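Notes follow once the structure below has been shown.
Below is a slice of the complex: some chains, not all, each in place.
Labels run A and B following the written order; every chain starts at residue 1.
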Amino acid sequence: MKNNLMRFALLILGVFGIVFNGFALASPNEQIASILEVQQYNRAIHIMAMLLIGFGFLMVFVKKYGRSAITATFLLVSISLPLYLAVKSAGIFESRGEIEQFILAEFGAASLLIAAGAVLGRIKMYQYLIMGMLFIPFYILNELIVVEDHFHFIGTIADTGGSIVIHAFGAIFGISAAVFLSTLKQRETPIEADATSDRYSLLGSMVLWVFWPSFCSALVPAETIPFVVVNVFIALSGSTIATYIASVSIRGKINAADIANAALAGGVAIGATFDHATHLEAMIIGAIAGVLSTVGFAIFQEKQEKFHKIVDTCGVSNLHGIPGIFGGLAAIVVVDGLDVSAQLKGIAVTIIIAVVAGLFTGKMISLFGKPDEIYDDETEFED
Amino acid sequence: MKNNLMRFALLILGVFGIVFNGFALASPNEQIASILEVQQYNRAIHIMAMLLIGFGFLMVFVKKYGRSAITATFLLVSISLPLYLAVKSAGIFESRGEIEQFILAEFGAASLLIAAGAVLGRIKMYQYLIMGMLFIPFYILNELIVVEDHFHFIGTIADTGGSIVIHAFGAIFGISAAVFLSTLKQRETPIEADATSDRYSLLGSMVLWVFWPSFCSALVPAETIPFVVVNVFIALSGSTIATYIASVSIRGKINAADIANAALAGGVAIGATFDHATHLEAMIIGAIAGVLSTVGFAIFQEKQEKFHKIVDTCGVSNLHGIPGIFGGLAAIVVVDGLDVSAQLKGIAVTIIIAVVAGLFTGKMISLFGKPDEIYDDETEFED
């Protein structure tokens, strides 16, 4: 009797222990899942600050086109986010968490803003909307092929922070679109900045700098975040110092646009490797990217614009194009066990899709007109 | 003996299992409570960015009144937060978590800043302080009656993000106060903006846009955040695009103030329904709010100012008043199982309290003088 009671008590204790723990654990585990998604949301907000305030104000460097640049940013973000979410909600795509899907939409919006930077000031406001509507499907196509390897054609690439599929894609799309959106007259019109527009631009640059680690780490697991975000900050520090040195060395004086732009090249380039590089490698990649980008702005941009007969208003090929491709290639040196062939195929396919899609989109937009009065709020804004 | 040892071992194991788990669990559960409150704190910081940088710079659109607008924002926030916390620490109010209480104080400060937008530039700096001290008690009274239903008079309303009790209350309070704070001479003085002040204003607007989801979701449970914050972003996207289309359609050209203000109307209007609407409903509510707000700025404002013989410096009735009421009414269509009578009573009581309190406060402030030199830093600031 006593024995049985004892056994019964033990049984109750044991079962109760498990059941109790089961219940109690369920709650923390579910709450932890929620907490992790809210932490993703925090990074989503940081990215949104980059999209609107960062990219928006970076483009305010064009002296008389500030209100237009900001309004264009508002419209590009507002058209691309819902469009991306709508397309991705179609049954053919893998279903994802609400915030994860939203962050992917923000990545698309970032790439679009980069593309728009190439033609900034030379299209009408509604043409930005058309650009956004045409861009997003192509962007999703490239994402499907290169990132998700939906057609089992590429393999697995290293590009968590989007050096290739966000930055290079957007830049190449933009300069390809510019082929049909740069008239001779436009090519001869100078793009003017002044002290006030430069300071706004540097504000945008700082916002991008500050939140860049959240952009790269938006979708990485919580436990890897501490190391990788420091990597991003170190890469940005590297490019910032390298940009200053390169700018003074090449030009004799510092150029505010170099600082506002090329200082960010470390963030662009580290996107493919921030989750694999050591801190020292991050510093080196950042520094090289800063030099490459400054050389781009100071030397190549003029030549490239003449060669391709285009205008690249914000110099996106120097900030996002070259550093993005460089970052993608740097993975070959930095990432252990990288599938090099996949990485190269990923870069090549991204370039091809971006060129074709950009040319097509530029041509389509150009059908709605190529204005003569450019880089000026007054053509579309009330006084 | 062996049996007893075995039983003893099992007992120890069982008890130890439970006790161990009990201790171990206590720790995660307590830590989770802390973590959730720190996540609330993150949203509190986002709201603070909206209050100071967002509202502050949105009001810098008045060309010569920028330093004053920013200083007024500083003072209004600094007087209202401690005052709200002090009043709410009185024994008659329900006790709450430190951060929850602080977020409620921030909501009050937001409503106050909206109210102050109506009379901006036409009162002295110390009069903003008086306004803040009179506003907060009335705001708490309305909160007590309408949100907490302390007197069991209203019932439960849908207004988590404050379309009614924050935005509409603040706007109606402000334009009511303006009745006693708009002289004939003041009504004839134009409010001037320029390219630089517009760009500051658009900066403020972007800060508000970016952090708006944290404003709405500040106090909702973590597990509902992912869906509802995307709703807020979608509503803002809807109002931004609708504002551009409405602005061009009505005026022929884009108006920078429309973009800076009406683009946010989706955020104002979705406050009552963001936690119930589908994404599509959020988009529609946002778009309608954007159109209503733009129509308000482009057409109604002048008529309303003439009719009520007031000046509404920032057009708060167009950004916060009409979209706020519209948002409150939209809940009737969108929210399943809504107590419609409570919702209507909540809106009506809010309007009544705001009108009475605003008229009283405006009259009180006007006793300290109505300056002739307005919208100009120079009257109160050193060069």
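Please note the rule applied: a residue touches a chain if its C-beta (ideal position, glycine included) is under 8 Å from a C-beta of that chain, and two chains touch if they have at least 3 such contacts.
Worth saying up front: this structure is predicted, and the values here are computed from it rather than measured.
Engineer: Once every copy is counted, not just the 2 shown, what does the total come to?
Structural biologist: The complete complex, not just the displayed part, contains 3 copies.
Heads up, the rule we're going with is that only the chains that are shown with their structure count from here on.
Engineer: From the mean C-alpha coordinate of chain A to that of chain B, what's the distance rounded to whole Å?
Structural biologist: For chain A versus chain B, the centre distance works out to 31 Å.
Engineer: Which chain B residues qualify as touching chain A in the complex?
Structural biologist: Touch list, chain B to chain A: 3, 7, 10-11, 14-15, 17-18, 21, 25, 28-29, 32, 35-36, 39, 42, 46, 195-196, 198-199, 202-203, 206-207, 209-211, 213-214, 221-223, 225-227, 229-230, 233-234, 236-238, 240-241, 244, 248, 251, 253-256, 259, 263, 279, 283.
Engineer: Which part of chain A faces chain B closely enough to touch in the complex?
Structural biologist: Touching chain B: residues 3, 6-7, 9-10, 13-14, 16-17, 20-21, 24-25, 27-28, 30-32, 34-35, 37-39, 41-42, 44-45, 48-49, 52-53, 56-57, 60, 64, 66-67, 70-71, 74-75, 77-79, 81-82, 85, 97-99, 102, 125, 129, 196, 200, 203, 377, 380-382 of chain A.
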